[in-house]
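A protein chain is absent from this complex, but the other protein chains hold their places.
Presenting chain A:
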């Protein structure tokens, strides 16, 4: 299935589409208010972009520096070329610790690597401790948003899920009561957690420390109660210095939810006495993307989700319509790097309105990259045949004024004299499913102009 098919299925529930759109628009407005209140916000964006560009330009050096400093702190650093290697490393570490269960705070990287199903297949019980993540995990669904993984669900849906899995009363939909139930349920899991996995928001090269931002404190609870901490990070998460961190923490939460800062900004530098800390650094296609001059800027992404909240297409098609770990506009420029054929419809799931680029806190030119992916997808022969042929034909007509004039007249006259039922048949003309065609005039502009000149 392609994006348009999944999107059409989503929008067919008009009421739910309205609710989804308005919920995310509300988050976008909260972001706006937070941004308007910071006079230097645009300078901050530029600074963040510059820091990231700089880091990417000498990523090899910073990675080595980071590794060296982390090792000096007593942390074991592992390198994974791809998702498979990452999963194997994590499983080995769990087995070495003699553990059969673990708690995991939010990590899009482990989603990208499909770590959960891999561990479960190997007999390890995984509990996601971020509330939204836990909800979608119980439902055996993928997250539909980077920051708000269960944003596609209403409180009634969550109530139903908790009734099934956590034994809350049937019909319970009070957010406070549901959160309390999740809290009690997760406390038990934290207490028996032997291994804690966290994601990484920022990795500081000069100190070898990793920084994890959460609103629920679940990363801290997990790490502090477990004997082994495994932090999984994509290799683009680096920043050079601790002094750079403030630029990003100011941007991240404001862009994501409109908060001034996340509730918890946790620094993990070294294992506590008698404990272990591991960092797994993952490539999984990032080097390839770094080697594409037109697309390397996509690696600046700090996973705030602002481009999703603002995207008028995302808001009306839902995160699952992208069928990729990272949905929305940023996902549409990251996914073709992973599998162009499978994700070939995603760069077209945009009107190129440019709002994503304007909210991006690290100034990724998202809409320009969508346009460029389209060119590559067409060149690689991944366009649907009808579209490709149609565009070739259109180009040849539009390069020839005589044929264009004739064709335009035929189309206009055809619309005037053919019956409405035929010109507006939804089977041939998708435009007409929800829209009327323009009323064809008798005369084109050029015909009118020719008469003026004669007069």
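To be clear about the criterion, a residue touches a chain if its C-beta (ideal position, glycine included) is under 8 Å from a C-beta of that chain, and two chains touch if they have at least 3 such contacts; residues count from 1.
The rule is short, and it goes like this: contacts and distances are computed from a predicted model.
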**Q.** Protein name, per the UniProt record, of whichever chain is missing from view ("ABC transporter", "(Fe-S)-binding protein", "Phenol hydroxylase" or "PrsW family glutamic-type intramembrane protease")
**A.** "(Fe-S)-binding protein"
Q: Using the definition of touch stated at the top, determine which of A:3, A:52, A:104 or A:189 touches the missing chain.
A: A:3
Q. Of the residues A:100, A:263 or A:351, which one touches the chain left out of the display?
A. A:351
(Q) To test your reading of the contact rule: which positions on chain A touch the chain that is missing from view? (A) 3-4, 7-8, 11-12, 14, 17, 21, 25, 32, 35-36, 42, 310, 312-313, 316-317, 348-355, 357-359, 371, 374-379, 383, 387-388, 391-392, 394-401, 404, 408, 411-412, 430-431, 433-438, 440-441, 443-450
